[in-house]
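Removed from the display is one protein chain of the complex; every other protein chain stays in position.
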């Protein structure tokens, strides 16, 4: 028996994920606020629907919207997914929202007899389209088993992190790890640099070793050129650390290095790097090392 | 005109590097204290030599020995490379030694009219044999240019870090980065774990993302199983931090996160993890998080 | 013209502060939930009152209650100070409450035409009775000027910290400073100790120098004897750091050492020191230093 899939929200990320299901021959109904955006997916074989509630007839509905308010509206708002006569058996939310918003939506879904998986994604739309996404999901184990075949089409890794909102916490862990990595990188880069090695040579070497992540390799050129055009600002990184360290406090987990980086981020905001890319932590570090940092052009 | 190459010290790392030159058709003379170890290389096409000084007839001599004393002995000891009538134009040391030992050997070589490249390697012998080595070299730019074609056969990345002992510092930076990333890893892992996600699931997810290095992926299984069989002990990591932070102090580079990790390593030694693999920083972190850590079997 | 003073809440701290005013010949009306507690003050010359609202006839009413709920109730509760026909011109709250509770009470007072000073006290009742209190007050400058002569009778130091809730923040700063001092103390104590100096000798020396605060001198005996009978638990110190670092985050002030201590407190909670006196940070430090710490009896 065929499983009917629905996809709610076909922005860049949604289109990349849904596109993989469609290309794999799945039966996917799609909805988007701006209907035109569903066009390319329909051309690849998806069915267009006019109302969110129309997706109620699907067995599993995936969601990618831009934040907690949109999520709450499309799920339990007046014209949301739970407002129709038919309801899906399972909703899988691939958006990035807080654990508390996630818990509210889960409660609403469960009250309506609908299972809920919180399934945030790591990867940008380009990587995702190429099959490089990583998905961490939490919710009932049975729901995860049901969704797994589709998650495996959408992503190269799909893991089950727990029965409740653990996947949201895992995403925060991912972000904390990134922030620490950046500070680690700028510390050793300035050390090599002050010793007389230019940044490009150092980063080429480090980038070749098994210690370097793909993220480090990609961003090395920006670090070499001190190009702080924001991909993600220092202030946004601070927001991730706010949430991550709040979770750590709540769970009573000490984060000695995480907390040290948090204060360095705070200080970077104070010295004027708030709206620059968070790689600009380099500038703060370089000043402390007495390296002349030319003002950005 | 052919360049004659020499290889002094054919232990596991030397054999892996020299083997790549031999397989590429280079003319390589080899010497090892235990002559039998050169057998496999000779079988692949290398020439055996009886005395270190016999390598003096080569244009470039590469060295891989196990530490600073051996290096000093094989270069300027009584029967060392500089003791013969003929001397090579260039010596390339691929061993891991301190900047000060490196500087002494360089001075001795230069006094004898021989150029010197300090060229430590990142990678284990298995990776190196497969072409995955990364080499960071320092010494005269002209020497680097001369050695570059051979370094490119030996390694996938070979960079020039400066005219003096910078390559030794870069290697220390590499090790500091590793230590910081281990602590980062155990902090976020315990956070996810205390939130209810098992280590294996968390590490599978993180390992799939662009934030994970190959090193993290490889060691995840040990972290999942709390297998602290030493690959590199906590005490040895402390030694690397001793050297790295001493260099940072000397160059007046602040290392806020590096120093925090150094103290955590010190504390891990204090609570009994001295001789365990340095991944056992997990145990210290887990105790601070109030997670029950079963004693190792 | 005489100023009539009122004192609302005559527990240990209130009695110590009010007692100083009474002994100085001021006209003080007192109220306490448990009327009997006002007896000793009445014996010294205070007037007893039956209802909180009776204090409305005073020019200035001081308050010392045990927390934000009590404060809100005695000020703007049904039978509170603002419920009577007469209202004081100025209320001076000497309790320890959060900035947000303080702001609510201030707003209620001002809405009723009553000025409000937030004036928390540093010092224990014994010290306070002997004139050793320190008071930090915030609210309108004019109100501070009006209260100053009485604050000077009550305390050896009384400063004006600002026009709003600054005094609450200053109290948090005081607590953060204390927590850092304790960790600093246990670090250097274990260092001296591992070098072969016994704790008592070290602390006697340090206690004699200009670096030691009276607090350090007083608590040295507990540190020598590892007497962790709680005067203030590790968990309560964490609560102070929660509030202090939350304020720092909100004001965008980096706290590199404060945050490091916060994580050490968190870790101490994790290893089982939650309910011990916060001087037990010593035990965590001693373990990290590999010193044998005998279990407490």
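Read from first to last, the chains carry the letters A, B and C; within each, the first residue is number 1.
The rule is short, and it goes like this: a residue touches a chain if its C-beta (ideal position, glycine included) is under 8 Å from a C-beta of that chain, and two chains touch if they have at least 3 such contacts.
Just so it is clear, the structure is predicted and the values come from calculations on it, not from any experiment.
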Omitted chain - touching chains that are shown: A, B, C
Sole residue of C:153, C:188 or C:224 that reaches the chain not shown, by the stated touch rule: C:188
Of B:41, B:237, B:253 or B:273, the residue in touch with the unshown chain: B:253
Contact residue for the chain not shown (choose from C:42, C:89, C:159 or C:224): C:159
Absent-chain interface as seen on chain C, which is shown: 122-123, 127, 132, 134-136, 138, 155-157, 159-164, 166, 169-170, 172-174, 176-178, 180-181, 183-185, 187-192, 194-197, 201-202, 204-216, 218, 244, 247-248, 251-258, 260-261, 264, 285, 288-290
Interface residues of chain A (partner: the chain not displayed): 256, 260, 266-267, 269-271, 287-290
Hidden partner chain, residues of chain B it touches: 242, 249, 252-256, 259-260, 262-264, 266-267, 269-270
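Just so it is clear, only the chains that are shown with their structure count from here on.
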Interface composition of copies chain A and chain C: same or different, split at half: same
For chain A placed onto chain B, the superposition rotation in degrees, Cα atoms, nearest 5: 180
Centre-to-centre distance between chain B and chain A (centres being mean Cα positions), rounded to whole Å: 35
Centroid distance [mean C-alpha coordinates] between chain C and chain A, Å: 44
Set of chain A residues in contact with two or more other chains: 252-256, 260, 264
